[in-house]
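To keep things clear, I will list the structure first and then write my remarks on it.
A protein chain is absent from this complex, but the other protein chains hold their places.
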Amino acid sequence: MVALIVIFISGLLSLFLAFAKKPWLVLLTASAGLIAGGISLFTQFYYQYDFIHYEGLKFDGFAVAFGLIAILFTLLVVLTGYSSFKDKPQHTGDYIALLLFSLTGALCMLSFTDMFMFFLGLEILSIPIYVMAGSNKDDVRSSEASLKYFMTGAFATGVLLFGIAWIYGGTASFKLDEITAFIYNAEGTHSSLIYIGLLMILSAFLFKVGAAPFHFWSPDVYDGSPHIVTGFMAAVVKLGAFGAFMKIFSVTFAGLHDFWAPALSVLAILTMFVGNLSALKQIRFKRLLAYSSITHVGYALLTIIVQSPDSAFNLWAYIFSYGFSTIGLITVAIIIHDEEDRIEAFRGLVRRNPFTGFVAILGLLSLAGVPPLMGFFGKFLVFSEAITQYPWLVAIAIINSGIGIFYYLRMVILVLQKEDDDKPKTPRHKVPVLQMIVLAICALALLFGGNMLIF
Amino acid sequence: MILASIFESGVSIQFYIVLSTILFAIGVLGVLIRKNAIIVLMCVEIMLNAVNLLMVAFSTYFGNGDAQVFVFFIMVVAAAEATIGLSILVLLYRNNRSVDIGLFNKLKG
Partner (left out) sequence: MSSLEIIATVLGGLTIGSALMVVLSPHPVRSVLYLILTFFLISGNYILMNAQFIAVVNIIVYAGAIMVLFLFVLMLLNLSKDNEPKSSIKMKIAATFAGGALLTVLIAALKDSVILPKTEMLENQQGMVENLGQLLFTKYVLPFEMSSILFIAAMVGAVLLAKREKQIIE
């Protein structure tokens, strides 16, 4: 709760400090706010203090673990994006403040205990991102991405609310623990209101995380949005949505596991195949990233399908590794700064900027799940947990990882290759210090984070 | 003036469930078939209103005010969403001179 207030206030401060037309001041405030938020989130959990009594939010271990990485990812995204934010000094404050507001929504979605906070958190998470997707106002593609994201998001919100209303009709409660208790007590004699509500909430969640068959918006939106926003969507928004997904389905609706698990497993398989097969023929980098994120959503759904005490940790580890790879790759794409965002622009990167190229390779290999990078350990944890209950699902997931390796490796080779001699040589890219720091953090995490995960 | 509860006088809760489901389906239909982005936004508003109606019906039925407070928050969010949606439309219109969803096809691949 303290963390939430701290982050919100630092967002407000950065809005007002932007009037000074000094972008570095805004960056400083935002980073200080994020770090203070992280510290207060941790200390509040560690010392169990609280200054007011409140109902609706509970920062338990789950919320703190996910919240800390949400804050970390936001910090990395803000640091990476600073070089592009400061080109428009009159808007730097707005952009950073909107990202921070969105983060408060994500924290809300990780710690809610009733449907009120869940719904508000979801909206606070999404609405700033609708705006940020369109923040590149001169570019039609950006506005179009914003509209598409907004339309699908608003539609999904409507479906979600209808689901919540049906659940309320079936259980007469908005509180998660009361709903859980009701479902356990009325074993076998549930009214169909609950089933319909559950299906509607499920489809709204699939919309939000971008799983098949409701994934169609995500490539367009990822492609059209500015790079920073794509990174934020892939890392933080997905984290918030998955956190809430797990809270609602693995905990609240655990009693109806037999009802939703088969449907969700079929959809997870569909998601993996759709993401992978479409990723094979992409030529634009952000579209590739979008399809790869769809595939990773498919893998991450396994943690929700499998009912085990370790599921939450596995999901956490998976998102942790995925976020670092994505943020690293997005940073590399910002450094390359190709107008058309072609994958081709990555050619020969390692010869021009050895370190940047190295991080790009690390990120790609980690997404592919090559040991000893962090992505491998994330995948390993998820698959090894699922293999006892759903061996066939894991088999399909492993086949998909194989398909995935193909296009990731193709890109790795592109990064390593020499540039064509007949074309004019691309000059060495300038790397700002902040992006260098982000790249270094991502490289360290990808290289050594994996070993920490399995202990 | 305080009426007796409507559910004491023969109207069943199923009536309102069906009514709001029909309204919701009309909203979904509109989102699917209309091409004008403003009308699509209005259809989303119809969907939210169907939810509101269902919530109020359950609230009266259970004799519990919680759902009406939820309706209050749905209205808050609907207002915020309408603001953002319309400003996105204004932005797009400035670039495109149209709000026809079918014309927005710059993002393909």
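Lettered A and B in written order, each chain numbered from 1.
FYI, a residue touches a chain if its C-beta (ideal position, glycine included) is under 8 Å from a C-beta of that chain, and two chains touch if they have at least 3 such contacts.
Values in this document were obtained by computation on a predicted structure and should not be read as measured data.
*Asks:* For the chain left out of this view, which of A:A181, A:I196 or A:L270 touches it?
*Replies:* Only one of A:A181, A:I196 or A:L270 touches the chain omitted from view, namely A:I196.
*Asks:* Of A:E123, A:E144, A:D220 or A:E385, which sits in contact with the chain we cannot see?
*Replies:* The missing chain is touched by A:E123.
*Asks:* For chain B, which positions touch the chain that isn't shown here?
*Replies:* Residues 2-11, 13-19, 21-23, 25-30, 32-36, 38-39, 41-43, 45-46, 49, 52-53, 56-57, 59-66, 68-69, 71-73, 75-84, 86-91, 93-94, 99-100, 102 of chain B touch the chain that is not shown.
*Asks:* Identify the residues of chain A touching the omitted chain, counting contacts across the whole complex.
*Replies:* Contact residues on chain A toward the absent chain are 8, 12, 15, 54-57, 91, 94, 97-98, 101-102, 104-105, 108, 116-117, 120-121, 123-124, 127-128, 130-131, 134-135, 137, 146, 169-172, 189-193, 195-196.
Note that in this section only the chains that are shown with their structure count from here on.
*Asks:* Any idea how many Å lie between the Cα centroids of chain A and chain B?
*Replies:* Centre separation, chain A to chain B: 28 Å.
*Asks:* Quick one: in the complex, what on chain A touches chain B?
*Replies:* On the chain A side, the touching residues are 115-116, 119-120, 123, 127, 130-131, 134, 137, 140-141, 143-148, 150-151, 154-155, 157-159, 161-162, 164-166, 168-169, 172, 174, 219-220, 223-224, 282-284, 287.
*Asks:* In their shared complex, at which residues does chain B touch chain A?
*Replies:* Touching chain A from chain B are residues 17, 20, 24, 27, 31, 37, 40-41, 44, 47-48, 50-51, 54-55, 58, 62, 64, 66-67, 69-70, 73-74, 77, 80-81, 84-85, 88-89, 91-92, 95-96, 101, 104, 106-107, 109.
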